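Apart from one protein chain that is not included, each protein chain of the complex appears where it belongs.
Chain naming follows the written order as A and B, and within any one chain the residues start at number 1.
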Amino acid sequence: MFLLSTMTYLPLLGALLIMLLPKKSDNLIRWVALLTTLVVFGLSIYTILGFNQDSKGYQYEEYYKDWIPSIGSGYHMGVDGVSVLMVLLNGFLFVLAIIASWKPIQTRVREYYVSMLLLYVGLMGVFCALDFFLFYIFWELVLIPMALLIGIWGGPRRVYAAVKFFLYTLVGSLLMLLAIIALYFQYYDLTKTNTLDIPTITKIAPQFSETFQFWAFLAFALAFAIKVPLWPFHTWLPDAHTEAPTAGSVILAGNMLKMGCYGFIRFNLPLFPDASKTLAPLMIGLAVIAIIYGALVAIVQPDMKRLVAYTSVSHMGFVILGLFSFAYGLRGKASGQTTDVLLRDNSAAFDGAVFTMFSHGLLTGGLFLCVGVIYDRLHTRDIKTIQDTTRVANRMPAYAAIYMLYTMGSLGLPMISGFVGEFLAMQGAFRVNGWIAFGTSFAIILAAIYMLWLYQRVIWGKPADYELATGHDDHGHGHGHATPAAQVTPAPTQASSKKADLKWLYQSIVLEPEDNDSSAAASHGTPAESHTDSHDNDHGHGHGGDKDLKENGAKFPDLNLGEWLTLYPMGIAAVVLGVFPGLVLNFLHKPAEQITAIFVNHADLAATLLQQVGK
Amino acid sequence: MALEQLVFLVFALLAIVTSLGLVIFKDPVHCALSLVFAFANIAGVYILLGAEFIAAIQVLVYSGAILVLFLFVMMLLQVRPGPSLNRLRFFQSGFGPVLGVAFLVEVVLVVLTSGFVLNGGNITKPNNTQAAKMQAGVEYSVSVNVIQAAGPLTIQGKADGIQPNTVGHTAALGKELYSTYLFPFEVASIILLIAAIGAIVIARRSLVSDEEEDHPKRRGISLGSVPAQGSLQAFEVERQTSQSQRRKEAKKRTVILKK
Partner (left out) sequence: MSFLNGILSQVQPTKLSFTGDDFMYILPEFIVLVTACLLVIVDLILPKKSRGGLAWLALLGYVGALAAAGYLYYADATISHTTFSGMFVRDNFTLFNEIIFLITGILGILISPTYSLKRKIPLGELYSIQAFSVLGMMIVGGSGDLMAVFVGIELSSIAVYILTGFARNDRGSAEGALKYFLLGIMATAILVYGMAWTFGMTGSTNLREIGRQIASQHSTSSNMDSGITFAMLLLLVGFGFKIAAVPFHVWTPDAYEGAPTPISAFMSVGPKAAGFAALIRVMVEGMPTLSNQWTIIIAVLAVLTMTLGNVVAIAQNSVKRMLAYSSIAHTGYIMVGVAAYVNSNGVDTNVARQNDSISSVLIYSLIYVFMNIGAFGILIYLQNQQGGAEVDDFNGLARWSPIAALAMALCLFSLAGIPPTGGFFGKFFVFRAAINSNLLWLTIIGALNSAVSAFFYLRVVVAMYFNPQSEESKSKLVPTRSFFLTAALVIICVAILVLGLYPDPALKLAQDGATPLFQVVKAAAGQP
């Protein structure tokens, strides 16, 4: 009965246990953390298996009314189709995050895992809480450990990034708090009872006045848009992602960004149906800008992690696009259409949005892990430096393979989960306006550009020793005819030719002719050692014999056990979801139906009111 | 009535001017003297209000006891800078008589115009006995305490002053003080107690810290190590300590004044 609370507070217990452990027992601490997350993951699987997809409303509810009766706040936990998915995602990603930080985190281990587990508490709570007060506590609880994770174990500009992250999110949350209080009093005015219970307030939501809905929607939306992050509130994200430790980035991208989307689904749509309809064009507009802008900016990023961070902006744009296409579609024709018809017509957008949330957690989390793998070996994320150091594909084939999977998933290749969400979201957008779908479809092309180009530069970096010294020029024309090298490894040719193509494409888009050497020299933030290496290698490639292997072979061991354990399960999950999207989509019918019902009821209400006025 | 207001104006203005003098004069003796003068004027205002007991206390305790004590201390400690008196001699000789005359005029006015005083002009009349005044005073004092007055309020006073038949009286005041106003009265005595404790602590502790100078490794916000004897820093420290001591004393003085 206390399943959700158990899942939420187990990590807290784990954190307390870790605090009590002796200081030097780093490995023990790691095992305790792993065990905690594994247990919670197991529980989350149990939860989702026992979840009844066909029942409306919340399940696994826990409700104690007299938590703070003076303000009408009770302890209310529960999950519906959307949040149960998020709970599962939480459980899954945290296990991986703990494994992923096994080796890289060697300083202040105890504090690290305590922060991580506290973060877990907050994230679990956010998705389970069904009381505004409780929700807000968890919502803010997430901030502190995340800021610590970024600020202590992050990159060189970590403190700046941590503070920026903290303050940015706090401002939004505070306005949301005010909106929550305002909502509370609106409810009081209507019913003369005090409550902060989310389902109870949602029931009465259609009766809120339109101006109130408008402002409250904006206040909520600001908080969530910062968290999502939606353009133009996204600027904290690249910094936070870039500076965070790998596992922190995974959690940030995989779970924390979902908090914003979840907020839109749980609060903005059902609480403010009128405002959602009227403001849907605005939100769609912002989402489209975010999609295109994120993609364009991602192309020019010199830092791997920053690039992936911007792809997040782009992908999360799809979520918002889907959600508000859904809301826009539900405008219907006043009371004419029934819930079923509306749902049939519009549910694709909603499904797409939530599916994107889920798959983005897997794919982008995976991409961040991949970045982490390289970073652990080379201690830089600068694409140019990596490209000039070695050819990763030769050194780490297993890594190259799984990285390929994530790349393809992220750019929306069918059969991998990324495709389903984006497709459904765009389908929803098409119902709003064909041009929107048309515009956003360019984002897919852009995604192909930045992802593949990134892949090519990182994985197919400096040509291997056995490649002929003919250089790239030949390959530029060399479509179709195989070089001797291509017989040994066909991939390099392909990649090189792709590189030339992409370079041209890139120049034509960005209108900024770029020279390999100059940009290598100008690339900043690289360790001096690898910098000089890259220069030497630039001139010397093709002549060195086994030089590269000698220099870099030891530096680039292929995936170790921990990395296998993190990268492959996630990739498999992404593929499974890509092939069987129904696994996730089945959970979404009832939530979508409920939201639709609220919209329709509201429209009915308005219509009857109109009729009465007319009479 | 006009004369009464005139008298009040004279008292009030003189009180303000002499209070300003207290702040402006450089010589502490002058300050103390002008404070005496201010107190005397305020006592005059009290009399105008019919509170002759408070007026008497004002003169006896503040002007008479505390300030004389101040003057003694100042003169004994020779706080005043020496030559200022000489420079001001002309001013003194010119201004002193003027003030003296003004004060005399005040006193005479009070005596002569007592018929205008708020008590109904009955101070000099034969039926103005102690008992009659007391009754009036009691009515006044008791009726102030509106909580206890069961009937309609006896004071309609807004800004236009106090009832004409009200006269303060010592016995009634004492009775009120120890019954109705017992609580604030006792708290006030506690205030005096802590003021005394505070003064003692601050005064005593300077001795303690002088005795225990032998702590080279003292830490604190602004407590550095003790500078070498005879160095510039030592001189500076000494100067500052004496300054702050002087400030303390000034503070203590004002604390006592508040009593």
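Everything below uses one rule, namely that a residue touches a chain if its C-beta (ideal position, glycine included) is under 8 Å from a C-beta of that chain, and two chains touch if they have at least 3 such contacts.
As the structure is a computational prediction, the values presented were derived from the model and not from experiment.
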Of A:Leu16, A:Leu35, A:Ile68 or A:Ala398, which one is in contact with the hidden chain? A:Ile68
Residue of A:Leu16, A:Leu35 or A:Leu178 touching the missing chain in the full complex: A:Leu178
Missing-chain contact among A:Leu143, A:Ile201, A:Met451 or A:Ala573 belongs to A:Leu143
Give me the chain B residues in contact with the hidden chain, please. 131, 134-135, 138, 142, 144-148, 153, 155-159, 171-172, 175-176, 179-184, 187-188, 190-191, 193-195, 197-198, 201-202, 205-206, 208-209, 212, 219-223, 240-241, 244, 247-248, 250-251, 254-255, 258
Absent chain, residues of chain A that touch it: 66-71, 111, 133, 136-137, 139-141, 143-144, 148, 151-152, 158-159, 162-163, 166-167, 170-171, 174-175, 177-178, 181-182, 184-185
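We take it that only the chains that are shown with their structure count from here on.
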Would you kindly tell me how far, in whole Å, the mean C-alpha position of chain B lies from that of chain A? 74
